[in-house]
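One chain of protein is taken out of this complex; the other chains stay put.
For reference, chains read A, B and C in written order, and residue numbers begin at 1 within each chain.
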Amino acid sequence: MPREVGEQYKKILKKYITNQSEVDLYAGQNFSKQFIEKEISPEDLISIHKTAVEEMVANLPTEVPHSFDFLIEMMIHYGLALKEHQSLLKKQEEHETELTIAAKVQDTLLKTKIPNIKGLDIGLLSVPAEKISGDYIYFMDEKENFASVAVADVIGKGIPAALCMSMIKFGMDSLHNGESCPHNVLDVVNRIVEKSVDDSMFISMFYGKYDARNSVFLYSSAGHEPALLYKASKGIFIKLDAKGLLLGVKKNVIYEENSVVLEEGDFIAMMTDGVTEVRTEEGFIDEFLIESLLSKVKDNTAQQMVDSVFKELEQMQNFELRDDFTIVIFKKDEKV
Amino acid sequence: MPREVGEQYKKILKKYITNQSEVDLYAGQNFSKQFIEKEISPEDLISIHKTAVEEMVANLPTEVPHSFDFLIEMMIHYGLALKEHQSLLKKQEEHETELTIAAKVQDTLLKTKIPNIKGLDIGLLSVPAEKISGDYIYFMDEKENFASVAVADVIGKGIPAALCMSMIKFGMDSLHNGESCPHNVLDVVNRIVEKSVDDSMFISMFYGKYDARNSVFLYSSAGHEPALLYKASKGIFIKLDAKGLLLGVKKNVIYEENSVVLEEGDFIAMMTDGVTEVRTEEGFIDEFLIESLLSKVKDNTAQQMVDSVFKELEQMQNFELRDDFTIVIFKKDEKV
Amino acid sequence: MNQGSSVDIYTEWDIVAARQLGRNEAKKIGFGIVDQARITTAISELARNIYLYAGTGRIEIEQVSENGVQGLVIIARDNGPGIPDVRKVMEDGFTTSGGLGAGMPGVRRLMDAFSLETEVGVGTTITITKWVR
Partner (left out) sequence: MNQGSSVDIYTEWDIVAARQLGRNEAKKIGFGIVDQARITTAISELARNIYLYAGTGRIEIEQVSENGVQGLVIIARDNGPGIPDVRKVMEDGFTTSGGLGAGMPGVRRLMDAFSLETEVGVGTTITITKWVR
């Protein structure tokens, strides 16, 4: 490494030894950042330091330079770890680029069109924990007056999950409109997943279908998080669940189908466990926290509601998502 | 960090300062590896060293401990880089695990059944450059007497490519047998890809269909590497190519369809550019190398042929694949 | 909270003043030399961030004690532009300061506790704590 570095180091060190003032430590530390950027190893730093001390201190006991030689030997492996780090950082960067492209491909592959139904306000938000999501929202192409949505979560996240998602999408695309009552959809998707995916990969899915003519919401669930129904007239929340195994476990599964009627101001929040199983530093969040968060913003639009829930939960877990986060709200609102 | 570490360090350092012998440096270095494993930071090491020197050396000039204080300050950022490395290593490990699972999912998703046709010997090999492949071989489910294969390559490799592959698979699954003449298959797949994939992602595909009743091989190509036909009677290779744009470029593409008749001993090798564009340290391989490699093993089974070509090319590029490697051979052999 | 003191950050000299205050406080309540250096470095990074990205702000340092354990709480406040993508700033290898291992993840690693509140257009408050071992 260049001679001037050693000279400059000696200058700062000398000033510090003379004054022991904070400003010299600050200068030294800023200098050390440059050392790291220039890939100067810690063993080089010790050697520079040794030379500086030898030149600076009169009557230096011989033990001191020997001790520095020993320290240099000790530092070699630290230096190697640092070099490995620098090469790993480069690798990591390449990997990030690949994931960014993959995320873009995923976005395009999984794009879905939000239905536009009189009297139904729809809000949705899906935020991946990492670049690639294993959660999935899909609005089925439906006849007029209907809005159907699938909310799914592949067990596990990241790339394997993304591969599964694209399979589900093409499975759902192959469905005909006639089959689109919730328990039938889950049955068909289950067969596809069971056939194509290896045994370690499971998918939970909630499927809901809203009929604007009579305000009936039909739903089935394949081992998915229950949805939450808010009854505006009573100011209470009701869990919407339906019996059914996870997708991909076995071939023939009977999926229960239930229904509720929405009244003005009622809404249904469909979520993945990335919403309900948020962990803060103190542990899992309280079961009723989501309800209280939704309650607080119940008079806003569906989109404002999901945005607000996300913002609050993100803050609570210190901006670190541990799982993909997905929430869809269907809200009956005659003004829409 | 534990007191004993300091005591042990002092002991080794003292021995070294007394004897300056190699065995103490060796001991010290082995000790330093343990330090790193126990996540003892370099600034901690300097502090241990300082204490040891202070206790060991009589009449130590005050400059020396001050110089160590300065050195500790300099080391803090080295310590941070090391800690970052340790966390990055953990991340890297998780990522490797994820890719391994993804590769398994991909294997399951993309599995295909080799047709069993009288008089046709089929060999195939597909080796990804990294864990996840962007090449794809798919045998269509066909009526008796027919063997159809698609050989495809997503431009780019890794995860984004894998996502695209799974889309193609489901596109092809949705085809009906009636549409399965090569130019029709490419037309249908092109529409699916064009609709679903973003503009930066292209796929090349060679599609061939062999009719065992009259030994006719029909083929079309979407911007793919030409196949190689070996004519046993003349001992020569002929390139099989057909006009057609890459999949996903535009909606309406006319794919040319050509045909050849196979005679006993003839074979067709369909490949991706990972085979033809192999790079050795001296540059790209010669255009005729593949032909000569195939020629050398032309009397073996189709599977032995593809295995042998791979083995030779792998050796030539020093066991580092730069691209996914895929080759399929259809060989007319009445003994089969 | 027992005692408190603070340094307003306007110039690069104030970064040094904040470091000095932090080191003195750390020494006073019994931190060893390496931990003193770690606390000082964390303060240095926070103060430097204020100086570089918010323009002005303040470093507050307080002694705390919990279940008989002494500790130091450092609060860095500014009314700067806020951090639009906190997750990115907290990621390894994406340090705003450019150096390896430093930046916010570095500050977090140097201390025992770390919390961050930020609003775009309003400002940022970072609170870090270290306990005497």
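Here is the rule we use: a contact is a pair of C-beta atoms (placed from the backbone, for glycine too) under 8 Å apart; a residue touches a chain by one contact, two chains touch by 3 or more.
Owing to the predicted nature of the structure, the values given are computational and were not obtained by experimental measurement.
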Check: Which of the chains on display does the removed chain touch in the whole complex?
Finding: A, B
Notebook entry, point to check: Of A:Glu43, A:Glu63, A:Asp266 or A:Asp323, which residue touches the hidden chain?
Noted result: A:Glu43
Next item on the list: For the chain that's not shown, point to the residue among A:Ile72, A:Ile155 or A:Leu247 touching it.
Entry: A:Ile72
Next item on the list: Sort through A:Ala27, A:Met56 or A:Leu88 and give me the one touching the missing partner chain.
Entry: A:Leu88
Item checked: Missing-chain contacts mapped onto chain A -> 41, 43-44, 47, 50, 69, 72-73, 76-77, 80-85, 87-88, 91
Margin query: Considering the whole complex, not just the chains shown, which residues of chain B touch the missing one?
Written below: 22-23, 25-26, 29, 33, 36-37, 85-86, 89, 92-93, 319-320
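The rule is simple: only the chains that are shown with their structure count from here on.
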Note to self: Can you work out the whole-Å distance between the CA centroids of chain A and chain B?
What the structure shows: 27
Check: CA centre of chain B versus CA centre of chain C: separation in Å?
Finding: 45
Item checked: chain A: positions in contact with at least two other chains -> 25, 29, 33, 36, 85, 89, 92
Checklist line | Numbers and ranges of chain C residues touching at least 2 other chains | finding: 40-41, 93, 99-102
